[in-house]
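Removed from the display is one protein chain of the complex; every other protein chain stays in position.
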Amino acid sequence: MSLDLGEALQTFFAESRGLLQDMEESLLRLESESDDAESINAVFRAAHTIKGSSGMFGLDAIVAFTHKVENLLDQVRNGAVPLKEGMIGLLLACRDHIERLLDFAAAGEEMDADARTHGEALTAQLSQCLGKSATVPAEAVSPLESAGGRPMAGDTWHISLRFGQDVLKNGMDPLSFLRYLGTLGEICHLATLADALPAAAEMDPECCYLGFELCLKSDVDKARIEAVFEFVRDDCDLHILPPGSKQADYLRLIAALPEDNARLGELLVASGAMTARELEMILTAQESAGASQATQKPLGEILVERQIVQPELVNAALSKQKDARNRQAQEAKFIRVHADKLDHLINLVGELVISGAGVGLQAARNKDATLMESVSGMARLVEDIRDGAMRLRMVEIGETFNRFRRVVRDVSKEIGKDIELVIEGEGTELDKTVVDKIGDPLTHLMRNAMDHGIEPAELRASRGKPVKGTLKLNAYHESGGIVIEVSDDGGGLNRERILAKAREKGLIPDDGGNLSDAEVWKLIFEAGFSTAEQVSNLSGRGVGMDVVRRNIEALRGTVDIESHAGLGSIFRIRLPLTLAIIDGFLMGVGDGHYVVPLDMVQECLELDPARSEQRDYINLRGEVLPLLRVKEHFGLGGRAGRRENVVVVNSAGRKAGLVVDELKGEFQAVIKPLAAMFAKVRGVTGSTILGSGEVALVLEVPALLTEAARKLAA
Amino acid sequence: MAKTILIVDDSASIRQVVGLTLKGAGYDIVDAVDGKDALTKLDGRKINLVISDVNMPNMDGISFVKQMKTMPAYKFTPVIMLTTEGSEAMKRDGQAAGAKAWVVKPFQPAQMLDAVSKLILP
Partner (left out) sequence: MEIRSERNDGRLSLYPEGEMTIYHAADLKPALLDALGQSDAIELDLSAVSELDTSGVQLLMLMKREAVAAGKSLALSGHSPAVLEVFELLGLGGWFGDPQVLPPNLQASARGAA
């Protein structure tokens, strides 16, 4: 069978990653409440679903591994194996391994030797946890192939079927099985037996009373025929005589069937299974063998052994805890939408703004009052739509925060400190693109706080603090932006040590001792700065903090530090709510409009035409300020404006002056990404639409700063 | 007239693959994300077969089948339960609820088609 499973496979990967996320959260919850049945069930369900789906795509490595994980989880769920603390670590490692296997599958690769070894090691540990308790044998993934088996000689099978009375009520129609049997070969000589049909008054029309004797010409094996009736095997007497069966086999069959022997014999003769002479011999032989044989119980060769029903496991799933129910109720309220679709929608809304502005201009030009009124009504709606579309991109930061539970757990185990993570403000929303990019800087800050902030247990004890350190993640909205705080209750930053280090690295002059605390703290964000006396494998590499600052600035955010000796530190990140809207500063150059982010504008000044050195730089209060003439940079024609202005922009400590014709003031800009064809244009990050419907380009300040410095040096 | 199959599973990829497979074989497909959702799909339309997972949020497969079997229009509709190997207890609960057929997870599309074909041909 060939199906295009590509799309379904993508669904599978997305779904599995979501499940692994759930699995991790539940495992971490289990670490504090080891008897939370719902969490155990959630972990089980995640493993179970991943195994089930991956089997469908033939991802056997994932099936095999998750099967083992599921085994252990099943035992834990049953209460057969207690959940010990080390087990959660193992299960987390297994979760990671499944993720790795998924990565291989997604890349279309086989797993490498390292992953294989790792998987085997985990498997061994899983078996150890299971101990002597029953492991469930893995069922062959594809019994279809194995069902092929070796074909028996000959090709005509004799099959006797007596259906139980309940099959119809159970939705099983014997006709369906016969039709299916017909797909395995050719059914010949089918006889329908109504002998068991009771008197009219007693006959229950919803019960099944029919039996069938048939011959099947087919080269399949017996198991394959039995499998046809697997769904009714508790409810059906099935006798299969393979091709070339001996008389004695038929004799046994006749004896086992409820109908009159002579009548059955006739059927067999009619179907060509035996000759009339053979039948006669059989019947004679039977009479002499006595009645005992005839009253023998049916062969029942395929009747399954009945097993004792275990206590209901499923109902455990029904007794869900309240928060779990709430969580699910929330899940149901979400729909998964591809981010591209949202971007597209926001783009369209941008187009709508342009069109709306165009219509507004026409209306104004034609002095059509009623039309202008309608247009302004529409413009309000468009604005609402724009805001609504923007809001669609807003996601709660909680998911990002929760990911750190694992980080904190792993790191604190690794460095031997007992650290608790407290999360607040999970419901605070911000733009999806910001959320995606904030993970790395946060990780660095968290690791830094755990490594350097929180003191070792003995030191904490001697300082009279609780031995267990606390790390806190908090988020809240403040003046149109979002603030994310990473705080610890450790020893705080050490002013003297930072100063000493900064001098050693030549970051400040030797006499630079009169810096304010805030200025001192900022030093740790300088490249190459690291205060760790011992370099650990986590955060002591001296690359962390300056990368953090750069990442945050790339999001148009800032980071500052509050620290109190002996009490701890707070790293406070401020970010814009969205990257799609900026507070900009609008400038005019020739006929064009340009926008720079307002927070990068330091000051504006008029360019004095009388001063000659003003070609490439000006003297700004004793400082050399490189100039970049926007008109030249973009190769624009047109004569210089009557007056030229300098907009002093500042980014990451560098400054330059942008020479423009006109200053137009603050402007809130909805940024539209540039089409791919403009990707090579340096110094522009996007475009925005002005109220007039005209387009303004959004300048990329860091690139322009580099350009200005280069020109000055040349 | 094509036979209609209701697929109930909280896994989108399972719904997608099973749906594709069965559609390819000539069946009509209706799907639902859990037992509760599935009940809303039993709105009087003709359903020839139900394929249901057991362990699902909101309403599990067993409760769903029990409820379905109380509805006159669906009390005789055959059900294939998606079970896990080794979970005999679950299979028995399913059978007690009226789901007499099963397919063991993990399965391949062809296995599902085979099980469905035993109960109804398209």
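Per-chain residue numbering starts at 1, and chain names A and B are given in the order in which the chains are listed.
Please note the rule applied: a contact is a pair of C-beta atoms (placed from the backbone, for glycine too) under 8 Å apart; a residue touches a chain by one contact, two chains touch by 3 or more.
Quick caveat, the model's predicted, so the values are computed rather than measured.
Asks: Which is it among A:Ala14, A:Ala37, A:Ala61 or A:Ala191 that touches the chain not included here?
Replies: Among A:Ala14, A:Ala37, A:Ala61 or A:Ala191, only A:Ala191 touches the chain that is not shown.
Asks: Using the document's definition of touch, tell me which of A:Glu206, A:Glu414, A:Asp591 or A:Asp608 contacts the absent chain.
Replies: A:Glu206
Asks: Of the residues in chain A, which ones touch the absent chain?
Replies: 163, 167-169, 173-175, 178-179, 182, 186-192, 194, 197, 200, 203, 205-206, 208-210, 212
Asks: Contact with the hidden chain only, please: which chain B residues?
Replies: Touch with the absent chain occurs at residues 73, 76.
Note that in this section only the chains that are shown with their structure count from here on.
Asks: Given the complex with chain B, which residues does chain A contribute to the contact?
Replies: Listed in rising order, the residues of chain A that touch chain B are 1, 3-5, 7-9, 11-12, 15, 41, 44-45, 48-49, 51-58, 63, 70, 74, 136-139, 141-144, 168-173, 176-177, 179-180, 183, 228, 230-232, 234-235, 307, 309-314, 317-318, 328, 331-332.
Asks: Quick check: in the complex, which residue numbers of chain B touch chain A?
Replies: Residues 10-14, 16-18, 20-21, 24, 49, 54-55, 57-58, 60, 62-63, 75-79, 82, 84-90, 92-93, 95, 98, 100-102, 104-111, 113-115, 117-121 of chain B touch chain A in their complex.
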